[in-house]
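The complex appears here without one of its protein chains, the remainder shown in place.
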Amino acid sequence: MEVELLEIRDFLASHHPFDQLSKESLNSSLGDIEIRYLRRGTDIDSDDGLLDSLYLIRTGAVELHNNYDELLARLAEGDMFGYRASHREEYENIRGVVIEDTLVYQFPADTVDALCDKHPQLDYFLAPVGGERLREAITHVGDEGDAQLSMMTAHISDLIKRPPVIMPPTATIRETAVMMSEERVSSILITQGEKLQGIVTDRDLRNRVVAKGLDYDLPITEIMSTNTCTADISDYAFEAQLQMARQNIHHLPVVDGDKVAGMLTATDLTKHHTTSAVYMVGDIYKQNNIESLQEISAKTPDLLVNLAAADVTADSAGHVITSVVDALTCRLIQLAQEKLGEPPVPFAWLAAGSQARSEQTAKSDQDNCLLLDDSYDEKKHGEYFQQLARFVCDGLNACGYFYCPGDMMAITEKWRQPLRVWRQYFSKWIEQPEPKALMLTCVFFDLRCVCGDRNLFRSLRKHLQEKCRGNRIFLAHMAGNAMSHRPPLGFFRNFVLIHGGEHDHTFDLKHTGIVPIVDLARIYTLAAGINAVNTQDRLKAAAEGGEVTEEGARDLQDTLEFVSFLRIEHQARQIRAGKEADNFMSPEDLSNFERNHLKDAFSVVRTMQNVLSQRYKI
Amino acid sequence: MDLQTLTYIVVGATFSLYIGIAIWARAGTTGEFYAAGRGVHPVANGMATAADWMSAASFISMAGLIAFKGYDASLFLMGWTGGYVLLAMLLAPYLRKFGKFTVPEFIGDRYYSKVARMVAVLCLIVASITYVIGQMKGIGVAFSRFLELDYATGLYVGMAIVFFYAVLGGMKGITYTQIAQYCVLIFAYTVPAVFISMNLTGNPLPQLGLFSATADGTPLLVKLDQTIMDLGFAQYTAQKGGTLNMVFYTFSLMIGTAGLPHVIIRFFTVPKVKDARSSAGWALVFIAILYTTAPAVGSMARLNLTNTIQTGPVGEVSANLEYEKRPQWFKNWEKTGLLKYEDKNGDGRIQYYNDKNPEFAKKAESYGWKGNEMTKVDRDIMVLANPEIAKLPNWVIALVAAGGLAAALSTAAGLLLAISTAISHDLMKSMFTPNISEKGELMAARVAMAGAIAVAGYLGLHPPGFAAQTVALAFGLAASSIFPALMMGIFNKRINNTGAVTGMLVGLGSTLLYIFTYKGWFFIPGTNMLPNTTANHLFGIAPEAFGAIGAMLNFASATIVSKLTAPPPEHIQHLVEDIRIPKGAGAATDH
Partner (left out) sequence: MTIWQHLFSIEERRNWWMRKMPPSPLRDYYEVPFPDVESDWRQVDYLALDYETTGLDEHKDEILSIGYTTINGSCMRLADATHMLTRPRCVIPGESAVVHGIMDDVASSAETLEEVLPHLLRALAGKAMLAHYATIEYHFLSNACKRIYGFPFVGRVVDTLALEVRVFRSQEKPIQQGDLRLANTRNRYGLPRYRAHNALIDAIAAGELFLAQVANRQEKRTILKDLAVVS
């Protein structure tokens, strides 16, 4: 392949998951690219080969709609759609609408498969359809052992993308801030000649300048951190990471001898963490017994700590961590099938609750259920599925995803039923929203098919949506139920803390911070009949559907990200200290700035709840 | 302890009880995630519904009307009770099956038209505000007496308190607060009634006391008839208005009840259809307790009032109460300006008789009376003054004040919330300013609420009638506009959007026109085009009773217009058929 295709290679290299490939692999994959130009207003659906190729948007924007003509996603530069990128079963009837003139790089399906076979990173990202393919694909992990991807062997020099952004010590705070925003960096190095004097980060500007009301025209030396630790350009990446974790910093200046060579940020290391999740997932599929699965899943807390140290957004951390549970579940189902034989009727293993929403953090309880085909006959097949459920749920429990205290698991017979019974369940909950039903809806209205027959799941979901959409009486009950979790904010903008007991003087980040937003998003989604399950996705889709204003959705998204981020940091802190991770945070653990920010966040939630309760007259 | 302090304490205590329950209920729900809250028992829910239902009109005004109008006022009892049954049995189940919990939503969807929805919203806002006027009147009376202020000031205080009560609003939704309100209210209403009934007839049940004999052996009602006819008033137990008017009036009240927003919602807050039915039944029982007591309270209050002023046989000078010896309650109510005495013949005694009765006026002149000296006896004070007139203990009097406030505040707050949401969400967010931010929506609701209170307050100061009659007007408006649209929406699949909108506008327009003709444009005194007397009324039908006619006009015009225009789309027709086939509710209760 021609090395002159640099422009295209560089583009690929700067976008996930291609950034995971080595230069050589990238070069060799360039030949598979076809370039296409799509005019604004063009429709591409499966008849036009939407699902026959993988599309990577070079410039422009494309919207994806489902067959109800609901907007699923708005994609922009660097986003992918088509074969395997729109793999999720609910998006099979997807249609792309080009909303800006768009240049796409297109990989034909067989090329994608071939690439994925060669590069497990691609394979992980372009998660495959169904368990069968997953198993095949996962076996490739490790066979190749792309060594240069490993944190253990990557050098810092491989990670540094740009020359350092520097300022002389004579610069003022304002000049420095201007430079940082122009260069779009979160930190800047202060250098005298080529020698490092200090470092200034966004956080410094916030905490040492804005929060203290410092004069912007003071020299930058007033606020810079001087005794900074540095890494050498020839160090291994993992050393840098260790250093960051140890010092709890997110920016590490890199030097080459005496000279400043660049800046390594936690984000630069991020992709390597997603890689470690990839390896975890890959490992999971190689295990053949519960004990070894247990061993692997014991590393989940470390994964969380790493993600937190790398400043990963809470949203992506949730996705990464959930992918581990998903893999565990799938593997357990495979193992169960090896033991019990092929299933007598089709089934779908559904994750509920936070696993379905891809919002798990530290280990949590398992919420799941089993949806069986209508040909299920309890007398003939009951035994098989009971054993299957028992095996998987026990396995999950052994791996630290403890039994659900509300028994919302597939081992409970009630939650292991054929489609027709599930339909009746949902009809009943929606028609008779008793308190118990409302509690169940909070778990079972967030469903995702982890493994098995997606068509089953799809018809259940369709039923549920048809029942809910526009049913204001039911939605009002949901809204009323959502009001039972209020942000811990008192009348005078004070934190309302738990008094007494084990968690004295704390507030519950999950139930009073995250759950209210999750509940709001669920109601918006049900009102509009949207498929999305992840809360961030739901809010985005709801704003597009007009259920909530763009501004309101954005506020809620930011709030959710902020609160979830605090939670991950909090849990990571606990895990590092060797404690059990929980959701109870003391306001004293927060800086003044964070406290204020959190109060703002909570009052956003409160406003949105008030609007909802006003609308539904509760 | 003097009466005022005691009243403060009792009112304060009941309100802290409501707030306490609200806080307790809220705190109680944030427990363990998997422990679902318990359902509310149908009996409890029935009580809450009854509290929603019973407004200042029921509590304060109805007995007053009965006291002064006698038999004729029974149409309020019949109309409201009938309306409740109609709503609970006929409308609520169908609306529920449709999945809509406000009337505008149902109408908007059924008639697939934003215009229809907007008209419904406007009708509801007009009807609700009129209904709030009635509440404001009651609140004004209660506060002026309770704080010993004049009526206007009492009303201003009441407006401020209603505003805060409604903005804090959350309390409205908590069933247990409603239950507490019902308990206070019914206790406050029945306890004095029992005492008075005991005093007058020796029968502790006022419902029976009404038909029992008094201490001197004559039945209570006979004695009342006699007493007031002696003073030239019309016979208490006789029908005075035209029968046609009575019938239409009753029908207006009945069908007008159907569209009022705050009560319908109550039926949907019960998750199970079965429970909804039984709580509707229980609510009827709890409402009946008050409604059956009302005639007794009214009659006995009238008897007591008359006997207090006219202490002996008519004509004897000493049989008329000396003004200087008037009891404390008389003085207190004088302060509010709702009770006025003018010594027309300068004898220092009070003569209270019907000087409009020409026969009796002549007789009165021979006694040296120069006209009725009770120049103003506001009917709405009767329930509140009743225990004082009957010389009951102070705590009973304080309790009645608390009960009246509870009735007025809860209904007013509920209605104001409904009005403010209708404006902020149904009008602004859904139609005029779809891009309004969430904060803007909240603010709009508050501004709308303040506006509604201001309008209602103004009209409460210059009321178009007594509280109960004002409310009757509201029902008339709802009856002529919303009820027909609802009924046709459920039972006639042929009605299309043009027909429905035309019908609503015709119904509302004709009723408003008729009312304004006799009551003055926008109730501004002096702007009426015809004097508001039975002789001038069309077929003798009072403005308050015109709602039923408006509804008929609505039915007729909607049917004709729909016949002339294209039928509604297929799916709407199917929908209408589906609502009436009882499969949803049946299937849902099976498992």
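For clarity, chains are labelled A and B in written order, and residue numbers in each chain start from 1.
One rule holds in what follows: a residue touches a chain if its C-beta (ideal position, glycine included) is under 8 Å from a C-beta of that chain, and two chains touch if they have at least 3 such contacts.
These figures come from a predicted structure and were not determined experimentally.
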| item | value |
| --- | --- |
| Chains shown that the absent chain touches, full complex | A |
| Given A:D45, A:E63 or A:D101, the one touching the chain that is not displayed | A:D101 |
| Touching residues (missing chain, whole complex) on chain A | 1-8, 11, 30-39, 42, 58-60, 100-103, 106 |
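FYI, only the chains that are shown with their structure count from here on.
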| item | value |
| --- | --- |
| Intercentroid distance (Cα basis), chain B paired with chain A, Å | 55 |
| Of all residues in chain A, those that touch chain B in their complex | 404-406, 424, 427-428, 431-440, 470-474, 476-477, 480, 484-486, 511-512, 546, 548-549, 551-552, 607-608, 610-611, 613-615, 617-618 |
| Residues of chain B that touch chain A when the two form their complex | 26, 29-30, 33-34, 36-39, 96, 99-102, 105, 109, 170, 173, 265, 268-269, 271-273, 417-418, 420-421, 424-425, 434-439, 441-442, 445, 584-585, 587-589, 591 |
